[in-house]
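All protein chains but one are shown in place.
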Amino acid sequence: MSGRAELLLAIADDELILGWRDSEWTGIAPFLEEDVAFSSIAQNEVGHARALYELAARDLGTTADELAFDRRPEEYRCAQLVELRLPGWEHTIARHVLYEQADAERLERLRASDDAEIAGLAAKIDREEVYHRLHAEMWLERLKGEPRFTAALDELRPLAEAVLDPSLRDGHTPELAELLEEMTSVRRSQPAGTTW
Amino acid sequence: MIYEVFRQERKGQAFQHAGSIEAPDEHFAQWYAREQYGRRGESEALWVVERGAILRIDDFVDELNRNYHRVDGYPLKEKLKEARERASRAAAGDR
Partner (left out) sequence: MTQREQEFLEYVQGGGQVEAGDWMPDQYRARLRKFIEMHGNSELMGVLPEREWILRAPTLQRKLALTAKVQDEVGHAQLIYRVVEDLGKPREQCLEDLISGKSKFHNVFHYPTKTWGDVGVIAWLVDAAAIISQKALLKCSYAPYARIMKKICWEESFHILHGRDVVLTLMNGTDDQRELVQEALNRWWGPLMQFHGNPIAADEDPMVIWRIKSQGNDEARQQFLDGYVPQIWELGLTVPDPKLGKDEESGRWHYTEPDWDELMQVVTGHGPRTQDRLDLRRAARENSAWVRSVLLAEAA
């Protein structure tokens, strides 16, 4: 697999899995206005993943859906930070803050890429991420005095480095396999290539 | 706090009241209004205002019947009829 495809998959997998986790809050977020808002963030993340997969898919001779759904857990290249199931809002927002910070830097580097397609897509994604960063900052401002939140930040911070530096990605948590199992349960019920 | 949202559907149109949201401050209010009233690209622009900042006026006084402000203060029909008849009599008289 080319370096370009590897790079794209690492980011796409991050966005896909994070988007999947963030979408778990749709319907049960702390209050209704935030529920709507956070669901948009989750959808944007999945949308970013899709765009990145589409680029990689052309290189690899496959489709975005096949890349998103049909690989084995060990073939995914996401950072462990995004795999964790975090049912507490303090952890979800802590992850959101840490991920957005790392992702901002990552996107800045990509926007400067010699590869015009990657640079172009990174610029588009970044224009949406501006809003995600605003959202994360808003919540950070509100929660920074809360001990359970600062504890969550401390707990998750070590995992944030791998977002920016894929060489630090060393295998997956068991949670990824569980997530993928559920995520693919409908899709696997019919032969590969079935249209849904 | 409650924030009222006014929405402009297309450029050039008036902003119309679209609804309200509850938010802890204006940063959250902007985020929530943008999503609730714009995520499907349905709005050109939004005005978001804290409810307490809106001054409501619904008492209008007209005790002495200011009919000069209304159409019924200008009873033209009879006068026009009279003026037309006078003009046509004058024209007939000239011949």
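For clarity, chains are labelled A and B in written order, and residue numbers in each chain start from 1.
In the analysis below, a contact is a pair of C-beta atoms (placed from the backbone, for glycine too) under 8 Å apart; a residue touches a chain by one contact, two chains touch by 3 or more.
Just so it is clear, the model here is predicted, and its values are computed rather than measured.
Engineer: For the chain that is not shown, enumerate the shown chains it touches in the whole assembly.
Structural biologist: Looking at the entire complex, the absent chain's contacts are A, B.
Engineer: Which one, A:V36, A:L84 or A:L134, makes contact with the chain that was left out?
Structural biologist: Considering all chains, including the one not shown, the answer is A:V36.
Engineer: What is the set of subunit B residues that contact the non-displayed chain in the whole complex?
Structural biologist: 1-2, 17-22, 24-25, 36, 39-40, 42, 58
Engineer: For subunit A, which positions touch the chain that isn't shown here?
Structural biologist: These residues of subunit A touch the chain that is not shown: 20, 23-24, 26-33, 35-36, 39-40, 42-43, 46-47, 49-50, 53, 64-65, 68-69, 87-89, 142-143, 146, 148, 182-187, 189-191, 194-196.
Basically, only the chains that are shown with their structure count from here on.
Engineer: Which subunit A residues qualify as touching subunit B in the complex?
Structural biologist: 31, 33-34, 36-37, 40, 131, 134-135, 138, 142
Engineer: Which subunit B residues qualify as touching subunit A in the complex?
Structural biologist: By the definition above, subunit B touches subunit A via 21-24, 27-28, 31-32, 34-36, 39.
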